[in-house]
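Accompanying notes for the structure given below.
FYI, not all chains are in this one, though none of them got moved.
A, B and C label the chains in the order they appear, each numbered from 1.
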């Protein structure tokens, strides 16, 4: 990754701040002939959209995406077909609630990027978090909606598997439940909804916040994507997921658990299947061996820290070097990890689409 | 990262296989005027070198590095001064023990890259693991030795903090002990040596292997390195560390633990120090906020899986699609995580050196 | 360059087609604190704008640029100050004259990209030339307006020095005349206006077209930009200028003439100046020696071919492989080279801004 562009052949450049006129992205390198509709992109965006339940920020944004370039309409006038030129997508900012930013402009919120920004650039757009607002992630979701189409048969799904100290029961895992209308958490475990609801209501009412753990599973990833060392598929998954705001850790397959295991426990044995294709007897590796996909589902998890926007005053300093106590009012997610699920899916889809094209470039497969 | 090159302004390209004539790297973009000696690079390489204790592979390699370009000698005839042109370093392979590779050539070792390689490339150098041999990591250590010099005041140190299910006691942390002659594990806890020794002797004698957890701490990282979103310092740390063989997870600061915390617990409060500089009262963020270094120590951890080279036969298949049982004989590390410590340091140093130059490029600071 | 992005630290990504909703660019990596106004960008765009004289296409576009991100307003509410985050600029397409594209959609215009596009992508937006329309160059000019501000003291100017077989008299060179209201050609030679006018009127009336030669001169380029071999400043100038539509040749300093000269003729001698700085006694090298700027003016020239959009029927084929005769009606520039002057300036400014940041990154200067 370099600056605000990621990917090598399937490249995404994003731009925009929370309270500017708009946010957007340019998807470059998309193969020609990829078919998609505005409704499909919008559906992905709607999954990430704030204001859908009491558990996410009450900022109201329609997140209505426009596609400005890089396609021609099919004869139906609805289906867009990529032409191989850059696809520019823009989302206007409609709910930049006007307010007094006096304190936020000068005070460094603990755990936020405020201080680091000012040290680096000497200037920043502090309104709503500026460039580091979670709002920017909408553009990734839009790009991911295209990426999902690039690899035939690819299905990328995500789920929240822990919130604070509450965990799902993996025995109850049900992908169909993740996007259920009664499920405000993207949890795959129906029984967890009540637990998470009670827990997060308490967090929310106390003006606190809490972290989360997200798992992304990509099915249909062809074997052979990635490279032995410096273009490992797991590297780009790690980099893409770590680029999401508030993410502090990434793991593939068994991940950190593997550090505590023996070689016997961790190896994925193989046998020839009845259809003449190799069958793995387990997937500790998360679908990636030696940096290269094996054809098994690719499994990545990432840890989202609790947002530092909390009601309890925290000690900090301001631009003038004075000690201050900072308390964050306003519209915030008590658990930013919830909305990170579709974002994580998008970032994984982009990484896989990029490696699919890179693999095809080098090997012709 | 792209292909076998990593970094944007401080760029490292590595090449070489386990049993070819040599391995090496090209360090490109190094600022002119950086002073280093062959002995310094060699000292870093010696820390990683195999054959130093019974706990690491008995392959005997001198790992003698040659610097072929990119410098002029100072008047002392010993100190090398970078000229700003590419620094090429080569290490000859001297212990390519000749043997019959019949089975390894055809059988896919479970948990190894063998199968994925063949699917991707259709051809591979199977001798000693080829490109994915741990041997390649020597070139990273050589590059890291240069990187350490690029940022004034930078000190990058690493330590093994867990091996299998055994952990160090952080209360005993002693950096000076890490490179102690009596310490074959890079552990910072003197009391852990006996525990790890006994544990790993058991693993080794049973022909098994075990994973490990490594922590890297970079002191002296200037505030301001990184970027808000897609050139986050944590992203490049994650990508660099994930590029090391057998690494399956990376975290920054609190990392995965943050997912289980509240905003109150996780925020790093600040106060003005007596010297007029900001003081952070904790370092949950691992020295990085919003993708940008804060001036605190940068802390990263990574999980190394147990090597899949074990004596216990594992089920697998061969190139012809036949079911086979694979048992790995030969010289192997019972815990590859041990030697990952200097490698992790090198990769962190390279990421920081690169961001130091990028920050200077954009901001002039 | 990679895909639709150019530059390494000062990076520009452009998008958009002639007859889509809009065109635009993202300028990424701009240093923070660069001050600019919308009026300044617009002024550069107005120089390139079509419809200003009978010698350029009569397409009427206001080319009104909007800046959507990457800045904060200064207290005057007019001056924009870059924040170091991506600057997104958009120009709406307002004059997409509706018409029947029946023939253009199916016929390959000789000398145009139509055939090559279809072979490459299998699909294309043929309306107005799609992605390869000269309209796209407006986005480069907008990016260049920012680039000009990045290097203190940099002044980039361009001039048309030949049109078809008519040349200017360099003895009459007057930079002030280039943007004179009475000068529709960006020629620096006042006496050439009548010659060019008569010549181009003839070309235009006969439905023909003609090529041109453009010279760009950058004053105030600090010494030291570029690199000995693969990041030569002349390389990026060549690549940037060659990326402009219809450009078929680029040269630096004496350029092709140098091939016919002796070493004595071509060398630029030096002497120490009275102010203690080196003085070059000539500038055959065009301000670049060994890929690195010398502090002299940087001089580049590029050749623009005549547009292939002409009234005279030309032999060609169509999508179905049938022989056809193609005649291009519609609004076209009889000499596209005229409007290439501000575009060339912009591309040179972008290359220099990028190298300025790269040089600062590597050397700290």
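Following the convention adopted for this analysis, a residue touches a chain if its C-beta (ideal position, glycine included) is under 8 Å from a C-beta of that chain, and two chains touch if they have at least 3 such contacts.
Computed from a predicted model, the values in this text were never measured in an experiment.
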Looking at 3 placed copies, how big is the full complex in copies? 4
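What we mean here is this: only the chains that are shown with their structure count from here on.
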Rounded Å distance between chain A and chain C, as computed from the means of their C-alpha atoms: 38
Where the CA atoms of chain B average out and where those of chain C average out, how many Å apart are those spots? 45
Multi-chain contacts in chain C, i.e. residues touching at least two other chains, fall at 8, 29, 32, 84-85
Chain A contacts chain B in the complex at 1-6, 8, 14, 108, 110-117, 119-122, 130-132, 136, 162, 164-165, 203, 208-213, 223-232, 234-236, 238-239, 242-243, 245, 248-272, 276, 278, 281, 284-286, 288-295, 303-310, 312, 314-317, 321-323, 337, 359, 363
Quick check on the complex: what are the chain C residues that touch chain B? 8-9, 29, 31-32, 84-85, 228, 357-358, 360-364
What part of chain A is in contact with chain C in the complex they form? 2-5, 8-9, 11, 13-17, 20-24, 26, 28-29, 32-33, 66, 68-72, 81, 83-88, 90, 120-125, 130-131
